[in-house]
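Of the protein chains in this complex, all but one are displayed in their positions.
Letters A, B and C name the chains as they come in the text, with residue numbers starting at 1 for each one.
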Amino acid sequence: MKRQLPLALVFIFGIFMIIQYFVPHESSEWVFEFLLDWIYIIGIFALALGIWSLIRVSWDKVKYRKENWFYSLVTLFGLFAMIVFGFDYLRNFQTAEGLQNFMFRHFFDYIMIPIQATMFSLLAFFIASAAYRAFRARSLLATLLLVAALIVMLRFNPYFGPISPYLEKTASWLLNVPNLAAKRAIVIGVGLGIVATALKVILGIERAYLGKD
Amino acid sequence: MNIFDRLMSVDRRWVFLFLALVCVITYVAEFPVDITVTYEVENIYDFIDTLDPGDIIFVAIDYDPNSLAELHPMTYALVEHAWRKELKIIFTALSQNGPGMADLAIRQISDSLDIPRTYNGVEYPAREIVNGKDYVFLGYKPYPALVIVGMGQNFRIPFPTDYYGTPLDQHPMMKGVQNYDQVKCVIDISGTSGVDMWIAYGQTRYGFPLALGLTGVMAADYYPYLNSGQVFGIMGGMLGAAQYERLSGNTGRAIDAMRVQLYAHIVIILFIIMGNVGFLMTRGHKEGL
Amino acid sequence: MENSKKISIIVFAGVIVLFFVSWISKTSGFQSTGLPFGASVRDGFLITLAAFLTLAIISFLYKDNPYYKFAEHLFVGVSAAYWMCVGFWSTFVGNFIPKVSSTLSGFFEVPYKGFDIFYFVPLILGIMLLMRLSSKVGWVSRWSLAFIVGTTAGLNLIRYMRSDFISQVSNTFVPLLVEWQGTGHFFSNFNLSISGQFVMMLGNWVIFIGVFCGIIYFFFSKEHTGFFGAASKLGIWILMVTFGASFGYTVMGRVSLLVGRLTFLFRDWLGLIN
Partner (left out) sequence: MRQKLIIIMCLLFIPALAAGQESVITADSSLVDTITVVPPAPVTDLIAYDKNNDHGHAIILKWTPSADDGAGKKNVLGYSIHRSLSPNGPFEERGIAAAGDASYNDVGSKERESADYMADHVDYYYKVRTLTADESVYADSEVVGPVQSYGQWFNTDRWMVLIFVIGFMAIMIFMINKARRGAKLFVRRLAGIEAVDEAIGRATEMGKPILYVLGLGTAAEIATIASFTILGRVAKKVAEYQTGLIVPCYDPIVMTVAQETVKASYMDAGRPDSYDEDMVYFVTQSQFAYVAAVNGVMLRELPATNIYMGKFFAESLILAETGALAGSIQIAGTDEIAQIPFFVVACDYTLIGEELYAASAYLGREPVLLGSLKAQDYAKAAVMVIAVIGFITIHFGWDTFVEWFHVAN
């Protein structure tokens, strides 16, 4: 029950999804659409588990005055404030209008968006520091990495006079030809890896995700 | 610790600080930068530049606010150039969420013509841009492929009236203008697959000169059309727009962004070179001992 | 130790003062554009808050600090709740409720779409998942996991077999001789232009050999020696060139993101440029 049934379920649903692909008939489509819908709905229950985990970990920190407990309080404040606004308790608790709630939108626009965009823009700095730290001509492989990156980075630089057009042409060749070859090799490998792993999961060979009893 | 060791192990916070400073300075200070011009952009510029005043070109603003950041600079540079040369323009916006944005852009550009400017040493007087005389904005209609085919017969087939509801025949510049035969070229500025329709249903069927303005990611896919001669020019992304701005001498938003890009790249390259000089020198040093 | 505490208090005071200066000046700025007082105070606060959070995140580049911690924890709480609310209203109320209960549909004011017994399955599976919270019957949650994993494993198997494997193999069928009209023609028309015959052919050869050697690099059950070793070495070289080129190519996009933030700080907040 604890272990055999889940493995059987994985097998049945896995095989069904494979067969479904080859059967265009409406009835197979009908089951297919149900299954996909179900996964989304189960995901909502899982989200409840996640929020519960977040609250418990944060609250433990506050309760036992662990290091940085004050900031966990900030997390809880943000979480509950947003939930209160998102459900618009005072006025129209019952409808999705909470998502149009004035404060809900403002928390989104003035807290989430700026932080999100700034986190993303930190990449400009990290890409510079990574390049400085790692692009050293230590070995042949590192040198290839370095030279290719330099050529592409210089592709629109006008300060090289007569070589500039050649740099640009080399860069676009690098991006169109070897790039395509290497990506295709990786994609074929990844595709096989995914197919093999999925097959192992369906056949019950790979089962770490189920834990143990 | 000698100087080369130091070159190799600069605290990355210096890298961050230096990059931040360079970006801020190049962003705020408005100094000119040199942009390498490629032939596929120059072709478009030359084409527009050599037309005679009164000639009509067709500009399709086929993108929506999603790709505005990359494509607006192109539209601004190109349309202003055309109007400074006293060309007349027929606009469409065949992207569903695009017409409002295109309308705003057209008005903004026409306002900018109120100011006299000197570009590339040529003085251009202030000029009032009049709807119907200097341009017609046809707007949006669904089924872009059919619209493009229909306009090859007569612009009035898909667009009996313009975006503002005026019948096309009430516009002086549309007098005698039936279809693509009366326009000198079509320039499609697009962020979607609509560009394929311009090539397949428009250029292939009616044979007008076609140039494309595309997002940086898309551009690479359309070079085969350049090689085959179906398209006479391509502007790709911010870089393409910056080249057009540079050619027309009209420094604008694309060059502003490119200035930051260029110097940020140089800073990163300098740091890479610094690290490698340090690395190679210390390695030689140690081997020497 | 005392010293650093003093410094952090001074910094804190400075941040507070700057926050209020910005709030007040932004408020007066908004008022001068004709916005009513209340709305100006509100918008002044919000834009100052956004700027403060932006700078707090950037300060992380120097080192971890209380301002970053504040922004980070606030962001985690707000975003977790955001996605929960969106998920609840769109999936739970939008997809699920209308199919199971007219009473609940009425309560949440969504159109009832008729009872569908099959929608009790995800309900049961979802509740089983929640059983995890109990240590005694926690194992039933595996049934729901098994459903999700099984279904998507089958789905992925097919999807990747088709798109990542078969399509990619078929894309590798490129002609190695482009517009071949004999060796004489090839040499007499030899040129290095990007659309020329030689460059096109070279490109196809590189793609062919690159894919081949790349695949050989990924062979796991064969020792990489001899011809095999050489091919796999060439494979990893091509991979490295590609990685370098992609890295270099990405720099531009990342700097654009920074330009976006600079625009916010210098134009929207400080109003230094227009």
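By definition in this document, a residue touches a chain if its C-beta (ideal position, glycine included) is under 8 Å from a C-beta of that chain, and two chains touch if they have at least 3 such contacts.
Note that the structure is predicted; figures quoted are calculated from it, not measured.
S.K.: Would you mind listing the shown chains in contact with the chain that isn't displayed?
M.R.: A, B, C
S.K.: Which listed residue (A:V31, A:I51 or A:L73) would be found touching the missing chain in the intact complex?
M.R.: A:I51
S.K.: Have a look at B:T50, B:N97, B:N154 or B:S193 and name the one touching the chain we're not showing.
M.R.: Of these options, the touching residue for the absent chain is B:N154.
S.K.: In the complete complex, which positions of subunit C touch the hidden chain?
M.R.: Answer for subunit C: residues 57, 60, 63-64, 68-69, 71-72, 75-80, 82-83, 129, 132, 141-142, 145, 148-149, 151-153, 155-158, 160-162, 165-167, 169-170, 172-173, 175-177, 208, 211-212, 215, 218-224, 239-240, 242-244, 246-247, 250 touch the chain left out.
S.K.: For review purposes, identify every residue of subunit B that touches the missing chain, sorted by number.
M.R.: On the side of subunit B, residues 12, 141-143, 145-146, 149-150, 153-154, 156-160, 167-169, 175-178, 182, 201, 205 touch the unshown chain.
S.K.: Just checking the interface: what residues of subunit A touch the absent partner chain?
M.R.: 18, 21-26, 29, 39, 42-43, 46-51, 53-54, 56-57, 60, 67-68, 112, 115-116, 119-120, 122-123, 126-127, 129-131, 133-135, 145, 183, 186-190, 192-201, 205-206, 208-212
Simple rule for what comes next: only the chains that are shown with their structure count from here on.
S.K.: Find the most central chain, measuring centrality by the gap between its CA centroid and the centroid of all protein CA atoms shown.
M.R.: Minimum centroid-to-centroid distance belongs to C.
S.K.: Averaged over CA atoms, how far is the centre of subunit B from the centre of subunit C? Could you give it in whole Å?
M.R.: 27
S.K.: Where the centres are mean C-alpha positions, what is the separation of subunit A from subunit B, in Å?
M.R.: 33
S.K.: Can you tell me which residues of subunit A touch two or more of the remaining chains?
M.R.: Those would be 124-125, 127, 131, 146, 149-150, 153, 172, 175-176.
S.K.: Mark out which residues of subunit C touch at least two other chains, giving numbers and ranges.
M.R.: Residue numbers touching two or more other chains: 61, 251, 255, 258.
S.K.: For subunit A, which residues are in contact with subunit B within the complex?
M.R.: Those in contact with subunit B are residues 124-125, 127-129, 131-133, 135-138, 146, 149-150, 153-154, 156-159, 164-165, 168, 172, 175-176.
S.K.: Which bits of subunit C are touching subunit A when the two form their complex?
M.R.: Subunit C residues touching subunit A: 46-47, 49-51, 53-54, 57-58, 60-61, 69-96, 107-109, 118-119, 121-123, 125-127, 129-130, 132-133, 139, 142-158, 160-161, 163-165, 168-169, 171-172, 194, 199, 203, 206-211, 213-215, 217-218, 235-251, 254-255, 257-258, 260-261, 264.
S.K.: Using the touch rule from the top, collect the residues of subunit A that touch subunit C in their complex.
M.R.: Subunit A reaches subunit C through residues 2-3, 5-7, 9-18, 20-21, 34-52, 54, 58, 68, 71-72, 74-83, 86-87, 94-96, 98-99, 104, 106-125, 127, 131, 140-141, 144-153, 169, 171-192, 194-195, 198-199, 201-202, 209-211, 213.
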